[in-house]
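A protein chain is absent from this complex, but the other protein chains hold their places.
Up next is subunit A:
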Amino acid sequence: MSLLQVKDLNKSYQTDTKVLKNINFSAGTGEFLSVIGPSGAGKSTLLRCINRLVQADKGEILFGGQDLLKLRKKELRAARTNIGMIFQHYNLVPRLTVIENVLHGRFGYKSTLQGVLGRFSEEEKERAFYLLEKLGIEAHAYKRCDQLSGGQQQRVGICRALIQNPKLILCDEPIASLDPHSSKVIMDHLKSISEEMGITCIVNLHQVEVAQSYSDRIIGLNNGSIVFDGSNFQLDQLYIKRVYGMETRELITV
């Protein structure tokens, strides 16, 4: 059974131009799914529609048996705890420590008062340290986030998503601001998250090679429509041309 099912999703920011047109796809448990496509194709919009950071116009997003688009405020908060998100620019609170930023991932489980007072249980803190250790940054736990390198900050972002105990992680260009080595570290971590923890990952990527070597499945988006949906070896020159409008050798590849 698939964990996430997107049906006939439509979205436009201004009334005349459609950013997403009748998007249909599904993702299974533990699947590693990449979304590729040229700039402005609507990749970020697609991810943001799933956890409703932007409001879709039409369609259904079935996640764990409920339609996310129909949820009210409180139910939405509860549903969001099951969906982690990782951002290109990490989006940590720079003046707070690493451990504090990781614990922010628990707010979805807390009442207003508990959260505002910053009450976290010992288990939660232990779990945070366990995750930091797993990603190899426990030495920085008490540093302020603005003192960390980009790759380290992204790992904090991953910890913040993982401490939510999510079933699904959305990654919007997680390696676009990183050097090749840090990129590999991050992608390896994401891959092991999906394989070992059985968490579904949907990753927006700009590098076709990276998408091909890590993904179970690739979705190609062009101008708001899905033009490719299949496994990485099915993505041949013809489809790449359809997605990007040109051949691989014309693209700058890593």
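Everything below uses one rule, namely that a residue touches a chain if its C-beta (ideal position, glycine included) is under 8 Å from a C-beta of that chain, and two chains touch if they have at least 3 such contacts; residues count from 1.
Convention: contacts and distances are computed from a predicted model.
Asks: Choose one: "Phosphonate transport system permease protein", "Glutathione S-transferase", "Acyl-CoA dehydrogenase" or "Cytochrome c1". The correct choice is the protein name in UniProt for the chain not shown.
Replies: Record says "Phosphonate transport system permease protein".
Asks: Kindly state which of the options A:69, A:92 or A:148 is in contact with the chain not pictured.
Replies: Once the missing chain is taken into account, the touching residue is A:92.
Asks: With respect to the chain omitted from the figure, which of A:43, A:160, A:189 or A:217 is a touching residue?
Replies: Counting the whole complex, the residue in contact with the absent chain is A:160.
Asks: Extract the touching residues of subunit A with respect to the undisplayed chain.
Replies: Here the touching residues of subunit A are 51, 53, 77-81, 83-85, 87, 89, 91-96, 100, 104-110, 112, 115-116, 118, 157, 160-161, 164, 170.
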